[in-house]
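The complex appears here without one of its protein chains, the remainder shown in place.
Coming up: subunit A.
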Amino acid sequence: MAAGVATWLPFARAAAVGWLPLAQQPLPPAPGVKASRGDEVLVVNVSGRRFETWKNTLDRYPDTLLGSSEKEFFYDADSGEYFFDRDPDMFRHVLNFYRTGRLHCPRQECIQAFDEELAFYGLVPELVGDCCLEEYRDRKKENAERLAEDDEAEQAGDGPALPADSSLRQRLWRAFENPHTSTAALVFYYVTGFFIAVSVIANVVETIPCRGPTRRPTREQPCGDRFPTAFFCMDTACVLIFTGEYLLRLFAAPSRCRFLRSVMSLIDVVAILPYYIGLFVPKNDDVSGAFVTLRVFRVFRIFKFSRHSQGLRILGYTLKSCASELGFLLFSLTMAIIIFATVMFYAEKGTSKTNFTSIPAAFWYTIVTMTTLGYGDMVPSTIAGKIFGSICSLSGVLVIALPVPVIVSNFSRIYHQNQRADKRRAQQKVRLARIRLAKSGTTNAFLQYKQNGSLEDSGSGEGHVLCVRSRSAFEQQHHHLLHCLEKTTCHEFTDELTFSEALGTVSLGGRTSRSTSVSSQPMGPGSLLSSCCPRRAKRRAIRLANSTASVSRGSMQELDTLAGQQRSPAPQSRSSLNAKLHDSLDLNCDSQDFVAAIISIPTPPANTPDESQLSSPGGGSGSGGRASSTLRNSRLGTSCLLPETVKISSL
């Protein structure tokens, strides 16, 4: 209900006195509303700026933050005021809504910020008053469109990486739609573009009269007739390429029906069809006329360039979106042409040897005059004809000048939108890279902390304290939280590089990796698997031949067995060794979704057994001094793991 209603309610209730004497039944008792304390002034402190208002004002809208008891959450008893840590400029508008009942939209503020403020104070955007509603809606729609464009551009630009098992068809389609995704697609793109150009130029050159080598001036032929075979060959080649391209696109299209109906495919068909029709049409004079007409359609090949040029596409889109304006233009022009042609015809009717032989004949004069071309092949000779001719040319200027700015502004808007989309796509990549960097910064901080923090855990003054960065309270608590999560899941966080390296190295044969790793630091295959020892500046990425990104199942098994294997050579107490090996073996046999996590928490040997028991589900604890971890999910066929373990350990 509107604000005013609350004010007038007492009056409406008082007016019920008119019903009292007429009531045939006793009227219900009045509700026992607690006695109002009278009005009081509330102070609302928004980021330092104090707003004071009557309580009644705020009570007008009980379903908002300020009108309900929700504002008590913001009450500061010490100062006796309601404190909101929000934008005071925006609050002005919100408070004015309570006062006047109309919500105005600030013109110089960002519309999204305004929306957020409204959401905070519990006002629905529909409350925006009529005076500002249109502008609010327009700006909001513009914003939403822009954001949607961004999303679209992001998705459609490079597109999500195709899954590795995408079919040939999908990959082909993607190559066609986004030529810059692969070199082959790009080459194809340019080749087709080149052949379109060649075809169009050939069509044009065909008609130029060229002198024969014997310089016979009497027989000037167009080049097409002079070198028919050459042009025919060129035409055939182009058409073959176009046909091939069309068929490939047809094959690759995800929805063939939709592809068949799309504009570009129609243009393709129209471009190549005349050739085939020409092949099958017999060369007699009856149909040669029609055949010649068909050749005209070859010029449509130039429209194939619209796949290559964005500007052309924008132009086409503009024309489509301005269809109503163009229609209006056409309609008004037609009207004017008919009117003026009629007038001119009758004005010039009396003259002898006049060009204005009929009204349709006068159409040509009218069109030429209205568009201010003025060829001069038809001119009025009577005075009346001249007067009306001048009126015709003046009105032509007006009629054409009216819808044109609309079309122009549409085109400019769409063009700029496109420019913006492209620009944003380019900026997006940089933005994302920077964001990723920032994110990895925090992760690195945590990993770093783990290193240093783990050193602290060791208790003894190892002198590594100098590595420890001073961390803010927030960081400390955050790291503690992450640590708790690690402990809960018995996995550790690692970084992308390590993880991908771990994946990469897994695909190799077990032997080579094992031997190499054994020869390396006492880390053993742990470094192979994880190679994420944060203390090392360089990762021990073992480069092996034929490492592929895809991880085969067999290699995963090997990795896990290696994991089990790894702990044995590590120097540990016997009990812990047995326990760990046993655990890892159990683990291997256990679940399908096996996560091999090798957690070596550097602790003094005395604590090792405890740690190992605690963290056994994830794997054993390792030797002291090294923190190596890997986080990896894999699905294993664990059925025949045990024998392999044995086998490898025998090596």
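As a working rule, contacts are C-beta pairs under 8 Å (C-beta built on N, C-alpha and C of every residue); 3 or more make two chains touch, one makes a residue touch a chain; residues count from 1.
The definition used in the following text is that contacts and distances are computed from a predicted model.
One subunit of the complex is not drawn; among "Kv channel-interacting protein 2", "Integrator complex subunit 9", "Myotubularin" or "Acyl carrier protein", its UniProt record names it "Kv channel-interacting protein 2". In the complete complex, the hidden chain is touched by one of A:Q25, A:S255 or A:T488, namely A:Q25.
Within subunit A, the residues in touch with the undisplayed chain are 1-5, 7-27, 29-33, 35, 38-39, 54, 56, 99-100, 324-325, 328, 406.
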